[in-house]
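Pasting in a structure now, in structure tokens, and then I'll have a few things to ask.
Only a single protein chain was left out; the remaining protein chains are all shown in position.
Think of it as A, B and C in the order they're written, each chain with its own count starting at 1.
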Amino acid sequence: MVEKQLTRERTSSWSWILQAFTGALLLVLLGLHMVVQHFVVEGGLRDYQQVVEYLSNPFVFLLEVMFLIIVTWHALLGVRAILFDLGLQPATERKVTAILSIVGVITIAYGIWLSATIVAQGA
Amino acid sequence: MSQKYHVIVIGAGSTGTATAHDLALRGLQLTVIERGEIASGTTGRNHCLLHSGGRYAVTDHEGAVECIDENLTLRQIMRDGLELNDGLFVAVDESDLAFKDTFLEGCASCGIPARDIPVKRALEIEPYLNPKILGAVQVPDGVFDPYRFCLSFLATAKKNGATVLPYHEVVGLLMSGQAVSGVKVLDHRTGKQYEIGADLVVNATGPWAGKIAAFANVDVPVLPTAGVMVSISKRLNQMVVNRLNKPHDGDIVVPQRMTSIIGTTSWKVDDMDAIHIPQEHVDKMIEFGEKMIPALRDNPIRGVMAVARPLIGKKSADEREVSRTFAGFDHAHDGVENFVTISGGKTTTARGMAEKISDIVCAKLGVSAPCRTREVVLESYRSYYNN
Amino acid sequence: MEVKPKPVQRKPLEWFNLKGKRVGFWAYVVMRLSAVGLVLYLFLHLVILSQLAVGPAAWDNFVALAKSPAVLLLDVVLIIGILAHGLNGIRLTLIGFGLGVPRQKLMLWIGLILTLVFGVLSALAIFAETK
Partner (left out) sequence: MKLNLKIYRYKPGSEPHYDTFPVDVPETANVLDAIERAWDDLDRTIMFRHACHHASCGSCGLLVNDQEKLPCVTPVKDYGEGATLKIDPMRNMPVITDLAVDASPIYQRMALIGLPIIRDAETLRADGKEPLPEGLEAFRRFENCLECGLCLSACPVMATDPQFLGPLTLAAAERLLAEPRGVDIERIYRLVDDEHGVWRCHSSFECTEACPYEVYPGEAIMRLKRKVGLRKIKQFFGGA
């Protein structure tokens, strides 16, 4: 048998659809992020005080957290897709998914902690 | 000697593969040796016509009867390799039309179901037909795919224990006294030669049969003749379209997938491997073909092919006169034991040829198992590659 | 005689082997390279933002650094990467849902042109602000 892997068990997958969905959301969220963080600001970057004031707006806080979640998701799902292109064994694939999920949770937690810290510093 | 088989079959064309299937079904251990890819010789460059026998109904009764018999058998055993859309014999001129009654009688006497249909109806079915045709007869022609045809037989043979050695060229026959005891092969993958032993060797190499037989110093009356076929870049007919007359150059257009293939001519060749296609033969195909389907000229040629075919019999001047019916030779008559040759025939009749030669092989080997290839449904060609 | 065929060598570098390839493949290469670049950027970006937690001085130092021409040039590369990835992403999503498949090549060229146009515009905007 040349390609045993061909007869591997097949399982339903949402990854491409999620990637398309998060990608579409990113078009909006990244657009907003770029506009509010860089384009409307003199010099393209907020100084410390401006960042703190800006993030203290709960709506903005929510927007940025959502952006963080979606962008992390899209990025790690993309990394996963590239790794899956390597034709890994199913067990390795499960490990990849688990590790990337952990990385994702840590990244998102860090981002939220960071935003909360900044807001707290301003308060 | 690496291994000893009951039988070695040389050649993986339609005859060799069908023979391998027949013998494997009868329980013999065998291997098939082929110098290149499966069906890369005569069978591959085939017109792909599953004969109803109509073509020979008037000129070759025996050949026509074989054709319709095998045609009906293949419909039962080869489930995934045939386009079964029937064929039309069309009368283009008065002489064709005059031939019609003779043709219908011929078909009736050979057991070929043939139906005279009105010209209007024929044109409804096949809109690209020459609107000036004078008559049309429907027969159960069909189309096969020569590569998959051979793969189906081999897949089934493999399932029954046969092995296949492509890219192996027979460079000599092993002799013990006046008997063949195996073959010497050149493994083209490694460039190394080695010997394979067998109780009996079947030479199923078509036009190359004389070359193999010469290794045992026996003569086989095979006349290699070449024929040109022209593939057009559009499918212009659904049914096989034949000229309603005696077999002639450029008198048939076989549809397959998205192409129509016009055939064929016939000329004698000396070197089976070095066939140079004469341009005038290509022009002739278009010229004759367009009499039946005018649009053949308006569509670009996709490919032109020619290959040596084995004609059996008297080495006469007119190659088309020689019967296309096959011949099996037991070379014991030439003083060489354990060596048989099967050559000639048509892909359509490959199973029947295999049955005849396998009967000879089994009689020589003292095997009493009967032929079962009429009933056994072939494996899918794809399973040839289930390593 | 057992002779093994030469097995397929599975090499990730083949993802970027442009020999004999056509425009659709180039788009795929751009997608893949920009993806890797953007993921690296994302994590770099998050790490740098930690300066905000350190305090005002640390962040304002970074802001000063970020306004150097070299970093601004990288910003242009980033924007072009985002544009290329995003616009091709739209194309892939549309055709993946069966929309505009016969015009997928046209969409590819449109994406490329928009990437260049907006890339140049944003470069102009970025460098204009620093003057």
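Simple rule for what comes next: a contact is a pair of C-beta atoms (placed from the backbone, for glycine too) under 8 Å apart; a residue touches a chain by one contact, two chains touch by 3 or more.
Note that the coordinates shown come from a computational prediction; the quantities given were computed from them, not determined experimentally.
Touched by the hidden chain within the whole complex are the displayed chains A, B, C.
The missing chain, though absent from the display, is touched by one residue of B:S40, B:N130 or B:Q178; that residue is B:S40. Touching the missing chain, out of B:L154, B:A198, B:V269 or B:M305, is residue B:M305.
Contact between chain C and the absent chain runs through residues 3-8, 10-12, 14-15, 17, 19-22, 24-25, 27-28, 31-32, 92, 95-99, 101-102, 104-105.
On the side of chain A, touch with the chain left out of the figure occurs at residues 1-3, 5-8, 10-17, 84-87, 93. Considering the complete assembly, chain B touches the hidden chain via residues 36-40, 43-46, 48, 80-86, 115, 117, 121, 124-128, 138, 140, 145-148, 167, 188-191, 229, 231, 235-239, 255-259, 261, 273-274, 277, 279, 282, 301-305, 307, 380-387.
FYI, only the chains that are shown with their structure count from here on.
Each of A-C and B-C has its own count of C-beta contacts, and the greater count is at A-C. Centre-to-centre, using mean CA coordinates, chain A is 63 Å away from chain B. If you average the Cα atoms of chain A and of chain C, the two centres end up 16 Å apart. Remark: chain B residues 2, 187, 189-190, 192, 194 touch chain C in the complex. Note for the complex: chain C touches chain A at residues 10, 12, 15, 32, 35-36, 38-39, 42-43, 46, 49-50, 52-53, 55-56, 59-60, 63, 66-67, 75, 82, 86, 89-90, 92-93, 96-97, 126, 129-130.
Those residues of chain A that touch chain C in the complex are listed here as 16, 20, 23-24, 26-27, 30, 42-49, 51, 71-72, 75-76, 78-79, 82, 85-87, 107, 110-111, 114, 117-118, 121.
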